[in-house]
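Heads up, one of the protein chains got dropped from this complex, but the rest are sitting where they should.
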Amino acid sequence: MATDTTKDAREKQKTLLGADELVLNMGPQHPSTHGVLRVKLKLDGERVIGSECMIGYLHRGVEKIAEHRTYQQFAPYVDRMDYVAAVSNGLGYCEAIEKLLMVEAPPRAKVIRTILTELQRIASHLLWLGTHALDIGALTPLFYCFREREEILKIFEKYCGARLTTHAFRIGGLQYEAYDTLEKDVERFCKAFESRITDYEELLTQNRIWLGRTKGVGILKAAEAIALGATGPVLRASGVKWDIRKAMPYAAYDQYKFEIPVGTTGDTYDRYLVRMEEMRQSRLICLQAIENIPSGPIMAKVGKVLKPPPGEVYHAIEAPKGELGYYVISDGTVQPYRVRIRPPSFVNLQAFDKMARGHLVADVVAIIGTLDIVLGEVDR
Amino acid sequence: MLDQVIFYLFSAVAVAGAILTVTRRNVVHSAIFLITALLATAGIFLQLRAEFLFIVQIILYVGGIMVLFVFVIMLVNLDVAVRQLRFARQKWVALLISLALAAQVGLMLWSTGKMPGQGVPVLSAVPADKLPPNSEEVAKSLFSSYLLPFEIASVLLLVAMIGAVVMAKRRA
Amino acid sequence: MLPIGHYLFLGLALFIIGVIGVVTRRNVIVILMSIELILNAVNINLVAFSRLYGDVAGQVFALFIIADAAAEAAVGLGIIIAFFRNRETVLEDEMDLLKW
Partner (left out) sequence: MQAVTQVTTEFVKQYWAPLLCGFAIVAILPLIVGYVVLVERKIMADMQARLGPMRVGPHGLLQPIADAVKLLIKEDIIPEDADKLVFWLAPVLSVGAALLAMAGLAIGPAFQIAKDINIGILFVVGVSALGIFGIVLGGWASNSHYSLIGALRSSAQLVSYETAAGMALVSGLLFAGTLNVTSIVQAQYDQGIWFGLLAPVAFFTYLVASIAETNRAPFDLPEAESELVAGYMTEFSGFRWSLYFLAEYTNMIVVASVATTLFLGGWLRPFPRTHWLDFLDFLPMVLMTGIGIYGLLRVPKQPARVQQLFMLAVAGMCFAAAFVLAAPVLIPFFKSSLIAAVKPYHDGILGGFWFIFKVSLYIYFFMWLRFTLPRYRFDQLMRLGWHFLIPLSIINVLVIGVAMILGSHFHLEGWQLLLTTIPASVLALIIALFILNAEQKSEPQRASGDASDTYA
C-alpha cells in the first residue's frame, strides 16, 4: 500500500530506526545545566542533531534597573550577574564609571583591586573545575575545589564582610583599607595552593577516562571562536592569544609578569588545561602583588554625588569567563542614561550549538560545563 | 503431593501467562507475560529435576532472548502498535488449527492410552528416579554423543549473530 | 514426577496457544513471541520424556532448541528492526512488498 509513505520514511532514515527524532528537554530543572539554562536537544538515539538554548529564566532587567539608580546605587547590582565572580564584575563597573568621570583610582587601591580580582578568578575557576568534573562524573574534585574556594571567600569576608556578592570596590577606589593580615593570608593561600592544584591535576589530567571524555569533544576552531565573539578561556583554548589584561591593561596588571596560556585544538581538554594554567598564573600575580603594595590613599577624589559629564564610554576587563564589558552613556545627571553590559557567558553560550552538534548527550553536559556559564550573567 | 502442587501451580501460571501473552494489546505487557510463562516453564523443568535446563532457561531465554525482545519493542515506535486491532483476521483459521491439533492428540491418547510405538501407558506412566539430577550428565552427553550437533548449533549461532548484525546495521 | 500425560497436556496447551498467537496476531513481535511459546511447549515434552526414560538426550535436545530460539530471535528481531526502519510498521499484513 504505502508507496507514498516510503518516501517520508526514507527521509526519516537518518534518525534512529526511522522513528521520529527524540526531543529531549534539558532543564531548566536539570542537575547539570548550571542553574536555569534550558536546552532543547534534538536527538537521534543519543546523538545530538540540533540544539536550542532557551534563556531568560533568570532575567531581572539589570540594565533597565541601572537607568533608575544613581551610579553608586547600581554598583551592588552588577555583583548579582556573575555571582561566582562578583569582585570582577564590580571592578569592571567601577573602572567604567571612573573612565566616565575621568578620575583614576590611587595606586594602592589598584593593587588591592588586582589582588582581589585575581583571587576571584581562582575562586571562579575552582568552582568551574569542581562542577565540570562533577558533570563528567568525578565526584571528589568538587569538594577539594570548594575547600580552596572557601579560603578565598574567607579572605573576602575579612576584607569587606561579604563572601559572595561582595561589593568590594567603590567608584574611585576602595571603601575599606586592607586589613592587617591581608598580605599574610593571601601569601599563605598562594603557598598552599601550588600543591593543591597539582593534586587536582593528578586526579584528572592524565586520567584515561577524563581524556576520553574531554579530548576531541566540543571542538571550536580559532576562526569560529572569533566569528562567534567568544572570549576568555574559550577563545584562548582555540589558540588565539587574546587577554585584555595584556592587550589593554587595566588596574595594576601592567606591573606584573604573567603568561597567557593558549590551547591548540580548542577542545574541552584544552579549555581545561588553559583554565588550570590560568589559576597558576593568577597565583603568581597575587604573589607578585603582595610583595609590594604601595602605601597612600585608597580613594580618589570623587564627590558624594556623582554627575559625570555627558558622554559615553566602553570599558572591558578580563573577567574569569571572558571579556566583560560595560557600555555606559551619561546624560550629565546622577543616573546613567543607558548601561549595556556585555557578559562573557552569554556570548560564549552562542558557541554551544556548534560545539554540541554530532556529539552524544553525555558530551552536551561536558560542553555546558566547559563553557563555564553562569545563568545570572547570561540572563541578567 | 508437594510435587503435584508445584506442577499444577507452575503449569497454571505458564498457561495463564501464555494466554495473556497472546491476548494483550500492549506489546510490552505481552512480553512481561511471556517472561512469566517462560519462568513458569523453568519451574516445571526444575520439577522434572532438569536443573541445568532450568538455569539455562532463565539465563538464556529470560535473561537473553527476552531482553532482546523488550529492547526491540522499545526501539520500534510503540504508540503505533498499541492503537491497532489485536487480532487481525484468520480467527476461524486459528480456531480450526487448534481444534484439529487438540483433536488429533486427544484422539491418539484416548484411543490407545499408550505412547505410539513403545507401548508405554501414557497417562499413568510414572518413571522411577533413574535420571541423576546432574548438570555433569548433560555436559558429558553434550560433549560426547552430541558433539557434532553441538558444533552445528554453535555455527548456527555464529551465522545468526552475523545475520542479525547485518540486518540491524543502518545503511550509511 | 507426575504421570507423563500431565506434561503432554501442558505442552499441548502451550503449543496451541502459541499457534493461535502466530495465526491471529498482526504484530510481528508478538508473532515471534508466540513462536517462543511453541518452542517452549516442545521443550517441556522433551524434558518430560527425558525424565521418563532416564536419558539425558531429551535435555540435550532441549538445549539445542534454546540455542535455536536464540538464533531465531536475533535474526527475527534484526529483520524487524531493518523493516521498521524502512516502512515504519511492525504489522504483518502491511508487509506486502517483496522488495523495498
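Each chain gets a letter, A, B and C, in the order it is written, and its residues are counted from 1.
Heads up, the rule we're going with is that contacts are C-beta pairs under 8 Å (C-beta built on N, C-alpha and C of every residue); 3 or more make two chains touch, one makes a residue touch a chain.
If you're wondering where the values come from, they're calculated on a predicted model, not measured in any experiment.
Engineer: Given that one chain is not shown, what are the shown chains it touches?
Structural biologist: The chain that is not shown is in contact with A, B.
Engineer: Out of B:15, B:28, B:102 or B:157, which residue would touch the omitted chain in the full complex?
Structural biologist: From the options B:15, B:28, B:102 or B:157, the contact with the absent chain belongs to B:28.
Engineer: Among A:271, A:359 or A:380, which residue is in touch with the absent chain?
Structural biologist: A:359
Engineer: Contact with the hidden chain only, please: which chain A residues?
Structural biologist: Touch set of chain A with respect to the missing chain: 16-17, 22-25, 30-32, 44-47, 133-140, 142-144, 147, 203-204, 207, 209-210, 212-213, 216-217, 358-365.
Engineer: Please give every residue of chain B in contact with the chain that is not shown.
Structural biologist: Residue positions of chain B that touch the missing chain: 1-2, 5, 26, 28-29, 32, 35, 51-52, 54-55, 58-59, 62-64, 66-68, 70-71, 74-75, 133-136, 168-170.
FYI, only the chains that are shown with their structure count from here on.
Engineer: Scan chain B for residues touching two or more other chains and write them down.
Structural biologist: 75-77, 170
Engineer: Show the residues in chain A shared as contacts by 2 or more other chains, in ascending order.
Structural biologist: Expected reply: 13, 17, 19.
Engineer: Quick one: in the complex, what on chain C touches chain B?
Structural biologist: Listed in rising order, the residues are 1-8, 10, 12-21, 23-27, 29-30, 32-34, 36-37, 40, 43-44, 47-48, 50-57, 59-60, 62-64, 66-75, 77-82, 84-85, 88-93.
Engineer: Given the complex with chain C, which residues does chain B contribute to the contact?
Structural biologist: Checking each residue of chain B against chain C gives 3-4, 7, 11, 14-15, 18-19, 21-22, 27, 30-31, 34, 37-38, 41, 44-45, 47-50, 52-53, 56-57, 60-61, 64-65, 68-69, 72-73, 75-77, 80-81, 84-91, 93-95, 97-98, 101-102, 105, 109, 120, 122-131, 137-138, 141-142, 145-146, 149-150, 153-154, 156-157, 159-161, 163-168, 170.
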